[in-house]
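All protein chains of the complex are present and in place, except for one that has been dropped.
Which chain is which? They are A, B and C, in the order written, and residues in each are numbered from 1.
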């Protein structure tokens, strides 16, 4: 397929490279064009503006937040104005449920398809095509896009024909991860202050009840207090919990644990340098409050 | 080994049976003696009082709470008075850190060994010798007891020479499980009210990021709203969070997520029939608050 | 002074009437013009559009939320376009800190004055000129506006030259009131379930330590479970806590009690008919969770 790819951050670079490897014709665009160099070496063409990335069957966006997505979608040179009728915009970004619904309507009005396809996985998983993809959109459009998802991930879950459902699921998943971080942070503060070696503790719980990789990954970061450099930065985690709570408020679903997580992220943001830390750093706050 | 076994509830019955299978000589005692019948059929002897269960190398207790343990330990016919010097009391119960420390001192004064060895696993795991055991005590005593742990569990973690460390670890583990239940309850209320099928949701998250069995087990109970009969009753979960918070307060470790769980259990207890439910039922409260 | 007054709800009607009584020339505007009738009887002129209410020295707006304020400020016929240079817009509404800051800039660009002057008090206080007014803006503009504030309130606090400070203060005040409601709700659930008569309880605490009228007012509503009709509707309270938390997140100030209040309002919103209740109804949720 002929694909435009917009957004070459830690995640997008890996995804675009895997699309190339799978034999697709990929034109990349990034606000800061230097990031495109390694991909050009792998066979990508470069677009000098967004319009140029909208010439193919699909334009794939992988951006940090609602603002960044809005910036490439709207305007005279934006995706809405420049993508052909019948072509497809696939959004891999973690954006708000509300924006996803608005994009669905806007693309429909423009005669374009819109697929929401956020991913689970950190940069290493993006590089090794091991992402999990949650896709929602019109069935035929999603079916056509499956080869792309196969190229970048280990498994694709088609969740709904309503695009925003994929965003809601993605947000809820990040909430679940943040809950793991918080629970580990509290448990490790408790047993650590109680005299138990927290690395041994982590070995025990992750080789018995909590065998999911998230426990090992985040437990290890907390045990080592290794919150820099950030694999997934705290402000992004804060954004995701904010969007989760916004969706929950719109649906009238009280989520007290999400509220607690929100307060943790704000506490982190108030610390000097807090914005540079990995979101795992909220797992260090219980220990701090305990005077450790 | 010659073992007395006190406490033939859902967990203890399976454990005693596996000790018999491993060839040990087991004398069982239960407050309501009928529960001993199946074990007698498997070769157990029956003790008509606690003193009678204290004639061997080891007395193993598997009881519901601090009160039940205190009741068999103290008094003229209790374990402290009747167990031989040099013999060992193994406590498999989930009891308070404080009681564990007191038992350590009391047994030391009586010239007896005390091993704290709480277990992770539900009744089915006890029956099939698939428990995880967390053991703490004097090294030589623990070493001698290893064949018993091998007989009842799939893996034994020796965590410390300080007995109460095992209890703290066990409590923290139950806290982590309850945190999983709460996080799933909130996430499933959110996506469910947002129009996503929660069974499909559960399939997706447990086949991607949250592969640990606890997510499948408790997620399934929440999705099906199947909280009866109780595999692990809510009042026991409430007790464990209470003991976790008591230990945390003694150590000056604030645990806001544990506080939230405590409030959930109390809310459950205030419902008619709440005490009969599985502790997974706290995972149904977010949906209830959301009007689902 | 020659004043336009926009927004004749429960609060605005009383305020406009008191401006008339004080001898000012008042032209009123309301989206649904019938509400203007009683004021016309008291000497007000009626404006048939917003522009018509912008002919004087001051235009005073008293509206429900950000959206309503934006709707009268912007557009060809809006306040920004139609108010004379050097004239003043006084905003009495409880709006976001962010909107207040934006209005400040917009009016400055248009050569107009902007005073933010939110009020404390329920409709009865507005009718009897017993409001408390918190005003912020350029000193000379505020000084000129003082006779208006004197006409509608019992006391005016000039808090800052930065307009949005008044909005932040107002939001924090509503947070404090909601905190009183929540604390009373929990305390009364506790003592009520413990067998104490909650009306007697309320008499005792409000005649000893908690003599502020808010305790009497809201305690009484909770004790009587009298949450309809709403003096201040729950969705407005929910909005104010949302705006408080938004301001707090922008400033990186974690407010766990505000988070709890937010969850309470969402729980209320999820109940059938919850949106019609007085915000005091969050004080009934503890009793409900306690099975009362």
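Keep this in mind: a contact is a pair of C-beta atoms (placed from the backbone, for glycine too) under 8 Å apart; a residue touches a chain by one contact, two chains touch by 3 or more.
Not measured: the values here are computed from a predicted model.
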_Full-complex contact with the absent chain, from B:33, B:123, B:254 or B:291_ = B:254
*From the list C:60, C:201 or C:227, which touches the chain that is not on show?*
C:201
*For the full complex, which residue in B:25, B:150 or B:263 touches the chain that was left out?*
B:263
*If you put the missing chain back, which residues of chain C would it touch?*
97, 120, 132, 134, 155, 157, 159-160, 162, 165, 168-169, 172-173, 175-177, 179-180, 182-184, 186-187, 189-191, 193-196, 200-201, 204-205, 207-215, 244, 247-248, 251-258, 260, 286, 289-291
*So which bits of chain A touch the chain we can't see?*
256, 267, 270-272, 289-291
*Please identify, in ascending order, the residues of chain B that touch the omitted chain?*
242, 248-249, 252-256, 259-260, 262-264, 266-267, 269-270
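Keep in mind that, in the parts below, only the chains that are shown with their structure count from here on.
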*Cα superposition angle of chain A on its copy chain B, in degrees to the nearest 5*: 180
*From chain B, the most remote chain by mean C-alpha position*: C
*Select the chain whose centre, defined as the mean of its C-alpha atoms, is least distant from the mean of all protein C-alpha atoms.*
A
_I'd like the Å distance between the centres of chain B and chain C, where a centre is the mean of that chain's Cα atoms._
53
*asked:* On a C-alpha centroid basis, what's the spacing between chain A and chain C, in Å?
replied: 39
*asked:* Which positions in chain B are in touch with at least two other chains?
replied: 256, 289-291
